[in-house]
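Every protein chain but one is kept in place in this view of the complex.
Just so it is clear, A, B and C label the chains in written order, and each chain counts residues from 1 on its own.
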Amino acid sequence: MFTNLVFIILFMIGFYALVMKTNLIKNVIGLNLMEAAVFFWVISFSDIGGEVAIHKMGEEMTKFNDPVPQALTLTGIVIGASTAALLLTLIIELNKFSGTIDREKIEGLND
Amino acid sequence: MAVLEIILVVFLVFSALMAVRFDEELISIIFLSIFSLILTALYLLHKAADVALAEAVIGAGLNTAIFMSAISQIRHGDSD
Amino acid sequence: MPIRLIAAYFLMITGSAFAIVTVLGLLRFPDVYTRIHAGAVVLTISAVLVTMGTAIYVWDFFLSAKIILIGIFFLFSNPMATHAIARASYKREIALPKEYEIDAYSDYLGRDV
């Protein structure tokens, strides 16, 4: 319940930044916040009170946290970083031609 | 354990709000870095060590450098 | 409670007290340079004390050695980062006072690279 509430709050903050802010870099930041909210939800939801999913030498351990969502989250974090870099590159290139990063002031997009 | 998690989550939501609220991009990026750092501590609390290491290295380190290098070459034009 | 745990808790609590002093300095001081001063001196010793306390608390040879290495890393990197931030903000003329009373640093700026 707590986890769901935190997820909704963080996701809505990111969505607000994505929709309401006209600064393009703030939009990328909102996208990052939404990604982080989803990852936090997955990790916190799959925590059942076990140990870190790493065996220790010479001990028989069976009560672990689920390793599959953690692996998926790890994949997602790296992909999120590279997509953010690509988006920022596009913003830089857009800024070279238009001179602004406000999406309402770019000419030719909304007329 | 639960008290620590609640304190960290309060700071997490606060830093997310601050990252969205200000108009200047530099403050937003610093708060995004703080957000990633708190998220690292939360991952460690939830016993996900690999994800915590990845989030610390990528979220707080590399993302900040990339965002900084992006905003330092953006020119604000005459229409300010 | 064994005396090792008492020493560990003492070191950790002292480090936390220094961290609280750092936050007070960051909130109370007026401009960039005094805030950097508060963050630099106190935070370095705070981080080193907390890592030393953790190393005593764990009390396993390899683990303690790794934690002490982290403390040495703090001891190197924190003053260096503070120096870089202060120098960059001086060169960018952020929050400099209007009239200098003492400005001994500007003579040295042309010399070192």
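Everything below uses one rule, namely that a residue touches a chain if its C-beta (ideal position, glycine included) is under 8 Å from a C-beta of that chain, and two chains touch if they have at least 3 such contacts.
Here is the rule we use: contacts and distances are computed from a predicted model.
Which of "Multicomponent Na+:H+ antiporter subunit B", "Protocatechuate 4,5-dioxygenase beta chain", "Molybdopterin synthase sulfur carrier subunit" or "NADH:ubiquinone oxidoreductase 30kDa subunit domain-containing protein" is the UniProt protein name of the chain not shown?
Going by UniProt, the chain not displayed is called "Multicomponent Na+:H+ antiporter subunit B".
If I'm reading the header right, one chain is hidden. Which shown chains does it touch across the whole complex?
A, B, C
Return the single residue from B:Leu17, B:Ala41 or B:Ile66 that touches the missing chain.
Going through B:Leu17, B:Ala41 or B:Ile66 one by one, B:Ile66 is the residue touching the chain not shown.
For chain B, which residues reach the chain that was dropped from this view?
Within chain B, the residues that touch the unshown chain are 49-50, 52-54, 57-58, 61-62, 65-66, 69-70, 72-73.
List the chain A residues touching the unshown chain?
So the residues of chain A touching the unseen chain are 4, 7-8, 11-12, 15-16, 19-20, 45-46, 48, 52-57, 62, 64, 66-68, 70-71, 74-75, 78-79, 81-83, 85-86, 88-90, 92-93.
Could you pull out which residues of chain C are in touch with the chain that's been left out?
Touching the missing chain: residues 73, 76-77, 80, 83-84, 87-88, 91-92, 112-113.
As a working rule, only the chains that are shown with their structure count from here on.
Counting only Cα atoms for the centres, state how far chain A is from chain B in Å.
Their C-alpha centroids are separated by 10 Å.
For the complex, which residues does chain B have touching chain A?
Result: residues 9, 12-13, 16-17, 19-20, 23, 25, 28-29, 32, 35-36, 39, 42-43, 46-51, 54-55, 58-59, 62-63, 66-67, 70-71, 73-79 of chain B touch chain A.
Which part of chain A faces chain B closely enough to touch in the complex?
Against chain B, the touching part of chain A is residues 2, 6, 9-10, 13-14, 16-17, 21, 23, 25-26, 28-30, 32-33, 36, 39-40, 43-44, 47, 50-52, 54, 65, 70, 73-74, 77-78, 81, 84-85, 88-89, 91-92, 95, 98-101, 105.
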